[in-house]
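All remarks here apply to the structure that follows.
One protein chain omitted, others in place.
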Amino acid sequence: MLPQIFFAYFAVVITVLSILVITRKNPVHSVIWMLVLFVHIAALYIFLNAEFLAAIQIIVYAGAILVLFLFVIMLLNLKKEEQERKFHGYWPLGVLAGTFFIVFFILILSKISVFPKLGPYSIQAIQSEGSIMTIGKVLYTDYILPFEIASIVLLVAIIGAVVLAKKRIE
Amino acid sequence: MVLDNTILLGIRLISPELILICTGLFLLLLDILIKRKETVAFAGLIGIFLSIWVNLKLSSLGLSGNVFSGMFVFDRYGSFFKLIFYITAILTILISLRYLTIQKGGIGEYYALILFATAGMMFMASASDLIVLYLGLELMALSTYILTGILRGQIRSNEAAIKYFLLGAFSSAILLYGISLTYGLTGTTNINEIASSLQALNLLKSPMLFLGLIFFIVAFGFKIALVPFHMWAPDVYEGAPTSITAFMSVGPKAAGFAVFGRVFFEAFGSLHLEWSGILITLSILTMAIGSILAIQQTNLKRMLAYSSISHAGYAILGIISATPEGVSGMMNYLLIYTFMNIGAFAVLIMLNSEGVRGEELSDYEGLAKTHPLASFIMLIFMFSLTGIPPTAGFMAKFYLFMAAIKAGYMPIVIVAVIFSVVSAFFYLRVVMYMYMKEPKGEVALSTSGSLNLALIITAAVTLLIGIFPSVFLEIAKASVGGL
Partner (left out) sequence: MLKYTLIPLLPLISFVINILFGRNAIKDKAHWIAVPAVLGSFVLSLSAFTDVLSGNTININFYNWIISGDFNVPIGLLIDPLTAVMLIVVTSISSLIFIYSIGYMHGDKGYYRFFAYLSLFVFSMLTLVMANNFLVLYFGWEAVGLCSYFLIGFWFEKKSAVNAGKKAFIVNRFGDFGFGLGVILIFLTFGSLEYAKVFPQAGSVVGQTINILGYDINTITLICLLLFCGAVGKSAQMPLHVWLPDAMEGPTPVSALIHAATMVTAGVFMVARCNPLFTLSSTAMTTVALVGGTTAIFAASIGLVQNDIKRIIAYSTVSQLGYMFLALGMGAYTAGIFHLYTHAYFKALLFLGSGSVIHTLHDEMNIQKMGGLKKYMPITYWTFLIASLSISGIPGLSGFFSKDEILWRVYAGGGMGKFLWALATIAAFMTAFYSFRLIYLAFHGKFRGTHEQEHHLHESPSIMTVPLMLLAVGAVAAGWVGIPHILAPHSDRIGEFLAPVLGHPKGEGTHAEEWFVMGLSTVIGLAGILTAYAMYGKKTDLPQKIGSAFQPIYKLLYNKYYVDELYDKTIVRPVLNASQKVFLGFLDGKIIEGTVNGIPALIGAFGERLRKIQTGMISHYGLVMAAGALIIIWIVIF
């Protein structure tokens, strides 16, 4: 029973926080709410026995990325941003679509009792080695190719940032 | 640790992709050292040709199979698509040089990004694992987003990039959702294992699986611009640099078809009845909306964007029919489409000069009188896009439609033929403007050696395939053997 209560708490709070993030007029507020959101997500990872992921979530997202966000926002003209309307009057349609999706999903879920097959990494298997070791081993053996491609993806992202932000060439 | 044979084999089989990526990295350095952008482009071309050579070598050695724990597959199906990607990349580079100078967007990263995007597409075509598929797709998409916005001085380029990026991210999220649902059900992301799990675990009726399936359709449909996931295409195609529009309308689209085929035939082959029903509806919608809206356009770039949407509607017939003939018909279609579409865009680029965009229909008035050769080449492409014999476009449609008829999809072929006829209106309108109107004023063509080369290649191939189609068909047919 206790796990269910924990999960329910995090699920509800994450949803509420997400809505808060996208509805705040002041971007700084949005970022702050996002910080709280990330912490809750990290908690969810711990809940799933993925301590390493939880730590990464906090360090990378909450620590690095959000700080960057804040910096950027500080550089922007917040006054103007605050005056702009956020959803162009179409948000009821969006809400409608979202509601529909939730309803569909619940309807589908209600038809399913249990996920029939689990992957090879059960909680016991992970706990016996520790999650860092498991992830490391998998990343550098079976998942070496995706891992390397991901590095190229990141490189492209950096190039993109540089190219798009570089001083204008004339 | 000693590299065992399987890893060696794996490295050999991904060496074409590795070469492209290394060339891309090299170009980034070269760009700093060398001022002339042509040199950078040329180095890029060399890298591509090297990669092609290695790829052919591997094929001729008869190497094939799954490597990297079954994540990457080197087969003829993938190789055929890679051929399309290579051609796309080469032609794009050829048509870019002059255009970028005029548009003041000539930077070395441009060529590196084209190579990265190509590598991403190649990973997609060879992916036998959903993770690799996703990463290849992201590599391609991310590079394309940047390329779309590479003309930073132009608002429409920026706007297009932002739109493409946000909507692309949306579709990626949906793809990931689909992957995770499938993983949740089958416990694997390997495409082949998914198929066997579906049978073994008796999942064929699971609504959750359908949800995953639909998410795949949405995400892939976004990449190939199927209606109703096409909304981004006209705006992005119009705003992007024309050379990149040419690239996007062909390469990533073909890559989308490659993964569409791979995932739906191999992983969800047993659900053909279900997904073909969805795709038929989308296909008809796509052909209809693409054609009807194309008629309304007076901007040629935008018209070609809608035309590219409707062409996706035809090509998807190959996936729907799910027979070897259908798939080879689709691959043919994409190959031919590559040539004729890039060719059409190359003509657009040729008309683009300082201050003149050369995209409006009125820019083509009386072009036949002032530039007969350019108009004739455009005529070939327009005829081919319409599907008038003896151009390649006719062959593309002919074989695809025949295959679909054989697979028992007569009604949808009739719809497709009707919309082909509708499409004649907007393609032939260009021809009409060129040949039957009086020129308004002298139009300057911005020609260059590389652009001419691209035009000659595309026009010649478009005609040659139309006149000698059997040869090309055999290549495509042999390629399906791998699937």
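Quick notes
For clarity, chains are labelled A and B in written order, and residue numbers in each chain start from 1.
Here, contacts are C-beta pairs under 8 Å (C-beta built on N, C-alpha and C of every residue); 3 or more make two chains touch, one makes a residue touch a chain.
Being a predicted model, the structure only gives us computed values, none of them experimental.
One chain is not depicted; across the entire complex it touches A, B. Set against the missing chain, the residues B:Glu38, B:Asp235 or B:Glu266 yield one that touches it, B:Asp235.
Touching the chain that is not shown, out of A:Phe100, A:Tyr121 or A:Tyr140: A:Phe100 (per the contact rule at the top). Checked against the full complex, the candidates B:Leu9, B:Leu50 or B:Ile292 give a single residue touching the omitted chain, namely B:Ile292. On the side of chain A, touch with the chain left out of the figure occurs at residues 87-88, 90, 93-94, 97, 100-101, 104, 107-108. Taking the complete complex into account, residues 162-163, 166-167, 170-171, 174, 207, 210-211, 214-215, 217-218, 222, 227-229, 231-232, 234-235, 274, 277-278, 289, 292-293, 295-296, 372-373, 376, 390, 395, 398-399, 402, 406, 422, 425-426, 428-429, 431-432, 435-437, 467-470, 473 of chain B touch the chain not shown.
The definition used in the following text is that only the chains that are shown with their structure count from here on.
Centroid to centroid, with C-alpha atoms defining each point, chain A and chain B lie 31 Å apart.
Partner chain A is touched in their complex by these residues of chain B: 10, 14, 21, 28, 68-69, 71-72, 104, 107, 109, 112-113, 116, 119, 123, 129, 131-132, 135-136, 138-139, 142-143, 145-146, 149-150, 152-153, 161, 183-188, 197, 201, 203, 206-208, 211.
The part of chain A that touches chain B in the complex is made up of residues 104-105, 108-109, 111-112, 115-119, 141-146, 149-150, 152-153, 155-157, 159-160, 162-164, 168-170.
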